[in-house]
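Inspection log for the structure reproduced underneath, given as structure tokens.
Only one protein chain is missing from this complex, and each of the others stays in its spot.
Showing chain A:
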């Protein structure tokens, strides 16, 4: 393994306490020579593995750097370099023993868990989403590149769309007001002589290459033809008496074309985009260049919008209402799932906890099956079983119950169904742990209670249950926490539906926060809203943090670390 020391001296180093006040291992310096003698081949293998490992790491890093450097991607470059140097330093130094064991997992943790959590918090403050995907620079480039327009008094041409039969590329045969003829291709404009145009009418061949589009072809490729533009150089622009802004000769109709100028310019000082033809100023407002009259330039760009997403969640009526429902249902779902599985599991455990019953081992194995099956599979299976028109449950009992899609009473029936399925998934597990916990409670305790005159219920309520809860309490909290984010059951069973009406966001009656956030990001009806989704995720983070804090305070887990 790569963490082995290079030589005998490494061993003596390793045997030293690695720092910190709690070092409990005594130094074994006197043994160093003996150790070195006996290490020989072993540490050579260690060295070999270490060098191979570091070789691969550094090789990959070099490749990464050679990819990133030309792209001027400084941030990822920095990450790669720092991570690689850290690995090299840790494994080549003799003073970093604990880190040799910790650093691989730590790097994975930082990159794929800590960073995403922080990034989520950041995205929650942005407008990242459909329409605002690009960075500001990219958006400006797009806007400026796409924005040409034909000013009044521009030079106009008679134009014939041409096609090259060899590869289907388009071109234009252009005649300017003076009667000069040009061939315009996607590469630029070239003057042509009489001789370059052979034939008459439909049989014209231009520059031995192009022929006019037939009517049918023109219809077929209408969009392409109308979008076609011939870039023109500054010299050409001067020829046509156009300003230096002249950008291209763009097709106006099938038979005309005109010189178009770039109308939009980025004002480097103010950061605004200015329309030089119309004289309108577009200022960046929340990721979109917007004029005073409200006109906008697309695409927008992603930018920090502060608490806008949170404000939307809390104040926008169309979002607040559904969000609040999802919020409440998330707690109800987690709590009820925990309670129903616990109660059924306990009841079963008590019923079957009788030594006279035969086949308890078999029963236990059978009851755990729902828990042992992959949950994505069982959720999909139940979705079929509860299908309104085809589902075996309805067909067997001759029913027509919309188990998963009823809108009535705020989706009460789908909510019931989802709890039922979750009960089915979890009761076997609760049965097992309750059986274990029950049998760990000494029977003399309940018997003593009965001798003292307690009824069966009183003995259960005051003796058995408290003892039981001590044992299974932490597992109940874990169950609640798990169901709080139980995405699979909700998403695969109902997809979060049936939808809550009157909201622009995809919220459903059975959605819990995590599935709601997922659908905002990846299934949005009005596009993907990463910003809002990340804000919802951040809200879940906060809730989880509060639970964890309470949980930590109530358990002794912090004191147990030694």
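One rule holds for everything that comes next: a residue touches a chain if its C-beta (ideal position, glycine included) is under 8 Å from a C-beta of that chain, and two chains touch if they have at least 3 such contacts; residues count from 1.
The rule is short, and it goes like this: contacts and distances are computed from a predicted model.
Q: The hidden chain: which UniProt name fits, "CRISPR-associated endoribonuclease Cas2", "Sugar ABC transporter permease", "Cbb3-type cytochrome c oxidase subunit" or "MoaD/ThiS family protein"?
A: Matching the unshown chain against "CRISPR-associated endoribonuclease Cas2", "Sugar ABC transporter permease", "Cbb3-type cytochrome c oxidase subunit" or "MoaD/ThiS family protein" yields "Sugar ABC transporter permease".
Q: With the full complex in mind, choose from A:143, A:459 or A:492 the residue touching the hidden chain.
A: Only one of A:143, A:459 or A:492 touches the chain omitted from view, namely A:492.
Q: For the chain left off this view, which of A:62, A:89, A:109 or A:332 is in contact with it?
A: Missing-chain contact among the listed residues: A:109.
Q: Which residue, A:280, A:380 or A:454, contacts the hidden chain when the whole complex is considered?
A: A:380
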